[in-house]
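Okay, structure first, notes after.
Complex shown without one protein chain; remaining protein chains in place.
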Amino acid sequence: MDYREVTGKREFVARLGHGADWRSEIESLAEDEGVESAWFVAMGAVQDADVWFYDQDEKEYREVSFDEPLEVASCVGNVSLLDGEPFAHTHAVLSRQSGQALAGHLDSATVFAGEVYMRTFEEPLVREHDEPTELDLWL
Amino acid sequence: MDYREVTGKREFVARLGHGADWRSEIESLAEDEGVESAWFVAMGAVQDADVWFYDQDEKEYREVSFDEPLEVASCVGNVSLLDGEPFAHTHAVLSRQSGQALAGHLDSATVFAGEVYMRTFEEPLVREHDEPTELDLWL
Partner (left out) sequence: MDYREVTGKREFVARLGHGADWRSEIESLAEDEGVESAWFVAMGAVQDADVWFYDQDEKEYREVSFDEPLEVASCVGNVSLLDGEPFAHTHAVLSRQSGQALAGHLDSATVFAGEVYMRTFEEPLVREHDEPTELDLWL
């Protein structure tokens, strides 16, 4: 395990734009405020969602698209630098009218309504290629 | 997107009362401490749950009731003022003994055991009617 102490710098609440992309909105906040590292939690609803699952054997993401309205029952993620740009690594749990839950890495989703809390840190987080997982990881 | 910087004021941990209502307990903490804006994360177990899904076409909530014991695998939400009173907008992911996950907007649930972390802000969040979604949103 690698860990480091961080120092909270500034914190934000956001209401994501209706019709915009969920993850791009979070990255847009980071860009506008010069945020290079942060954690966030969020909730709301989306009009559709592309969810990714990492194939740990083949080392590739597999996508599932849900072209239907869904609640965002939980959204947890962090902001770091990937290739010099703020990247919002975003995981989400979504739900259907029946209460059935769907979940995974959230690549994109059209916002219906979204509420976000973001806590930023002074210390940057920078993603780099990680050998055993073939993912871009920080620390 | 609308966002604003906020300033953390005070933070609390709570153990929700066995047999009480999950969301009312969180609102009770806010009322007792004069909290007008906050974010919280929580976990635990409930004896039953009423979960809502927003029908984005009809602009109405649909309810599903689960009259069975469930784990609260994730609970994320925020406190804001709605009609002058603290309202805990609460989303949750619940689970059955099989591991099956259910999720949505948590209207009410009978606490079996509940653990909450709440971070409050100096700046109030006030919900008002939003035209495109017909929801009460802040900012």
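A few points about this structure:
By written order: A and B. Residues from 1 in each chain.
The criterion applied here is as follows: a residue touches a chain if its C-beta (ideal position, glycine included) is under 8 Å from a C-beta of that chain, and two chains touch if they have at least 3 such contacts.
These numbers were taken from a predicted model, which means no experiment stands behind them.
The missing chain, though absent from the display, is touched by one residue of B:A20, B:V64 or B:L139; that residue is B:A20.
Contact with the chain not shown here comes from a single listed residue; of A:G44, A:P69, A:P86 or A:G104, that residue is A:G104.
Although one chain is not displayed, its contacts with subunit A can still be listed: residues 1-8, 37, 39, 41, 51, 53-57, 62, 64, 66, 74-78, 89, 91-93, 101-105, 119, 121, 125, 130, 132-133, 135, 137-139. Panel shows subunit B; residues 8, 10-18, 20, 25, 28-29, 41-43, 45, 47, 69, 71-76, 93-101, 103, 112-113, 115-117 of it touch the chain omitted from the view.
The working rule: only the chains that are shown with their structure count from here on.
Between subunit A and subunit B, the centres computed from C-alpha atoms are 20 Å apart.
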